[in-house]
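Every protein chain except one is present and positioned as in the full complex.
Up next is chain A:
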Amino acid sequence: MRDLQPSLNQTQRVRLQSALRQLHSLPSSSSSSPLSSVAVADPIQVNHDDNILKGHGTLDCDGEVVATLCGVVERVNKLVYVRALRARYKPEVGDIIVGRVIEIAPKRWRLEINFSQVAVLMLSSMNLPDGIQRRRTAVDELNMRSIFEENDVICAEVRGFQHDGSLHLQARSQKYGKLERGQLLTVPAYLVKRRKQHFHHLEQYGVDLIIGCNGFIWVGEHVEAGENVGMLVEDQKKTSTAEEESWSFTPLETRKHICRIANAVRLLSALGFTLTVEAIVDTAEASLASNIEINDMLGAEFFVQTAEREVQRRASMVRKKG
């Protein structure tokens, strides 16, 4: 409830509270054991006989395992660690992230990705727009600004940590690259779960949705993979103004859809619900079904309705299981 605080009236407040209380009482679907939340300096119950491994967020204090973060205790075989909520993004190799260019340095771009350092995208670890595999020359280096400029939003993949501790990215596929004509939303990173698919094309809306693992979410007009490249080549051949216009023009309908999806994301993140493509589309559909204007999606009534719908959804999931 950090960035969005709708002014609720008395009934809405009561409804919201009861919905949140129900969420609290519902058993968690993922873990069979009851949730064990810890705060900083809370002891974690462990059986010392089977020599356990202390993971992230734990500390040995006088022979007792103690949490150093606020979060949930997770146990995997012998490993005990604390999964932090509301912390900055912790990159893992292969994560798909969305970031913003903040600096162009020799042979590299520096990107802000909500991590404790800036990430580095080397010129050599991305495909050139002409699609030819070759060594990067000094000319390429001079033309780096024609690929990405400062403040461009980019989608890339985490390549790994270098020896000096810096984080490197790569963009070796046509699906990665510059993102245009859309909105970038920032949500807490813990609301995004790692999944097989982070790129989504919502066909019914003509919208692309990229849920970056770092909590940056891109909602933009749909672009066919590779279309971008084709355009660049064509640009060099002939630049007819009409064609350029159609390229830079986004129909009003699509713009509305982008805003609707973006507001759905804002709403879910304000409520602190997990952001999955299903939840986002559900929220957008629900707003359409109940004839709610885009700007009213962030109002009090729909805020409470969304919370109540989430309760029903989770309750039905529990019922199916049980």
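Quick note on the criterion: contacts are C-beta pairs under 8 Å (C-beta built on N, C-alpha and C of every residue); 3 or more make two chains touch, one makes a residue touch a chain; residues count from 1.
The definition used in the following text is that contacts and distances are computed from a predicted model.
The subunit not displayed here is recorded in UniProt as "Exosome complex component RRP41 homolog isoform X1", chosen from "Arp2/3 complex 34 kDa subunit", "Exosome complex component RRP41 homolog isoform X1", "V-type proton ATPase subunit" or "Large ribosomal subunit protein bL21m".
Across the entire complex, the residue among A:8, A:46 or A:59 in touch with the chain not shown is A:59. Annotation: of A:116, A:146, A:290 or A:312, A:116 touches the absent chain (contact as defined above). Annotation: of A:9, A:37 or A:146, A:37 touches the absent chain (contact as defined above).
For chain A, the residues touching the chain absent from view are 1-3, 20, 23-24, 26, 28-31, 35, 37-42, 57, 59, 61, 66, 68-72, 84-88, 116-118, 165, 190-191, 271-274, 310, 314.
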